[in-house]
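Removed from the display is one protein chain of the complex; every other protein chain stays in position.
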Amino acid sequence: MIKTQERIIEKLLLISALFTILTTVLIIIVLSYEAVIFFSDVSIIDFFTDTQWTPLFDEKHFGILPLLTGTLMTTLVAMSIALPVGLSIAIYLNEYSNKRFRAIVKPALELLAAVPTVIYGFFALVIVTPFLQMFIPNLAGFSSLSAGIVMGIMIIPYVSSLSEDALFAVPKSLREAAYGMGSTRFQTVFKVTLPAASSGVIVAVILAISRAIGETMIVAIAAGQQPRLTLNPLVPIETITAYIVQVSLGDVPHNSLEYRTIFAAGITLFVFTFILNNISFWLRKKYREKYD
Amino acid sequence: MTNIQLNRAKDKMFATWGVVSTFFGIILLAVFIIFILYDGLPRLSWQFLVSLPSRKPENAGVYTAMMGTIWILGLTLLFALPLGIAAAVYLEEYIPKGKFATILEINISNLAGVPSIIYGLLGLQLFARTMKFGGNLLAGSFTLSLLILPIIIVATREAIRAVPSSIKDASFALGATKWQTIWLQVLPSAFGGIMTGLILALSRAVGEAAPLIVVGALAYVPFAPKSPMDEYSVLPIQIFNWISRPQHGFVVNAAAAIIILLVITFTMNAIAVFLRNKHQKKTN
Partner (left out) sequence: MKENKKDNTESEIPYLITVQNLNAFYSDFQALKNINLNIKPFTVMAFIGPSGCGKSTLIRIFNRMNDYIDGFRIEGNVIISGEDIYSKTVHTENLRKQVGMVFQKPNPFPKSIFDNVAYGLKIQGIKDKKFIEERVEKSLKQVVLWDEVKDNLKKNAYGLSGGQQQRLCIARTLAVEPSIVLMDEPTSALDPISTAKIEDLIFELKNKYTIVIVTHNMQQAARISDQTAFFYLGEMIEVGKTQQIFTNPKQKRTENYISGHFG
């Protein structure tokens, strides 16, 4: 009797674990199903080459490029802040600071990632944009610059904590060898530790990029809702995620072509983040094996 | 300057730069929060907490959004917690080594990286449309449950792994079955770690707006929800809604609502950090 009870429990636990697989499968099915119908109406070549995205207008264009460049711009701005700052923090905490400092600072840094993104959106729109306009007069009220800067601040702890793990994994003996030859901490970090931890740092960067690509509320609030093909960070643009929010807030009839655009945009987003996440998973696995 | 002096100077400069970097984000966040407090604090009152939404900013309150947030959190907890713990126990204690284990491992790490808005699209099609829930609390909390499931699983697995194997040995040696050992020894010992992960997951859920907007939560709900089948709004969506209004009064409202949301998330994170420190001290 005990044996059957144990077996039933094990089956229940297995089913719970299989839920995670089911979630992935359902995401893929839902996105592809709607996307396939979408691509029976819109040519996939137009989708990737047309330079206009106007599904909600009378004269419809379904070129994803403007949304992609919008996403790219906010991500670029965010990474150009998060990468140098996050990496410096990781190096400082791991090689320079003492334990007490680290114990106090780390929860404070984690707080940066804990603030709800809708609040960061408010910061970008109401505080950062007016502040920047004092120095950049032609900065528009919505821009990839403000949204990207604030997103960069949010992403700092992702870069710093993952890079710190990577630096921490570098064997002590390597560092001691460098110190033993009279290197300063600066030389040790940049000539020995950082190169040895490079694949781990790359993982941190990839995951942070993936996080930035998928971020929604900051860009929906502060980057604008004007899909346009531009690399100018000072003008309003629209990202993939912001477009999905825009359509969700409107009254687009279900089963219409306009409704399906959010799934076509969604699957594009999913594919990008999926690839980035998998690359980082394998890289991380590889560098963990290296030091085991 | 000699080479050694130059190297020393570089070293010193980087040490300074490190401190600057460390406090860069923290100080900016602090400045932002001071702005918010300046804008929103005068608006905060009991009246603001218990008022329904309104077209006039000075009459509007967060009551319906607060109630929606509480409902969503409660239901999400109800679905995600048992499922997450069960899945984690299976992965940590039962799963046979091999391909299946690797696939599950990769899958969970992938799910944790899927943008939250994608969960919204899944919820929209699966819960709101196929299961015909529409934009009700059930559809929203199912969606958020799937979103925080990977976080709960990862945290629970870590907590289970931290339970010393000597305790399991002792239980098995007394004739306990595997499940008895897990239920009576492993899970109680891992309780602190599981709670920490759970609170962090909920603090994530409380701030989510994007997936709920996609799945059909409303920006304007006249009444607080009374059952899981009701329509709802949540604090972040209410804030988003107020930010996008042109009148200055709504921006002030948004700032006041942000203070409430910040207090909730910071409290949750503080509890989680406190629990984690307490837990670490105990195991050391």
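Note that the chains are named A and B in the order they appear, and that numbering of residues resets to 1 at the start of each chain.
Keep this in mind: a residue touches a chain if its C-beta (ideal position, glycine included) is under 8 Å from a C-beta of that chain, and two chains touch if they have at least 3 such contacts.
Note that this is a predicted model, so its numbers are computed, not measured.
The residue touching the chain not shown here, chosen from B:176, B:195 or B:224, is B:176. By the touch rule set out above, subunit B reaches the unshown chain at residues 97, 164, 166-167, 169-177, 180, 184-185, 188-189.
Throughout what follows, only the chains that are shown with their structure count from here on.
Put simply, the C-alpha centre of subunit A and that of subunit B have 17 angstrom between them.
Looking at the complex, you find that subunit B touches subunit A at residues 7-8, 10-11, 14-15, 17-19, 21-22, 24-26, 28-29, 32, 35-36, 39, 82-84, 86-87, 89-91, 94-95, 103-104, 106-111, 113-122, 124-126, 129, 146, 149-150, 153, 177-179, 203-204, 206-210, 213-214, 216, 219, 236-237, 239-240, 243-244, 251, 254-255, 258, 261-262, 265-266, 269, 273. Note for the complex: subunit A touches subunit B at residues 2, 5-6, 9-10, 12-14, 16-17, 19-21, 23-24, 26-27, 30-31, 33-34, 84-86, 88-89, 91-93, 96-97, 105, 107-112, 114-119, 121-123, 125-127, 153, 156-157, 184-187, 189, 207, 210-211, 213-217, 220-221, 241, 244-245, 248-249, 254, 262-263, 266, 269-270, 273-274, 276-278, 281.
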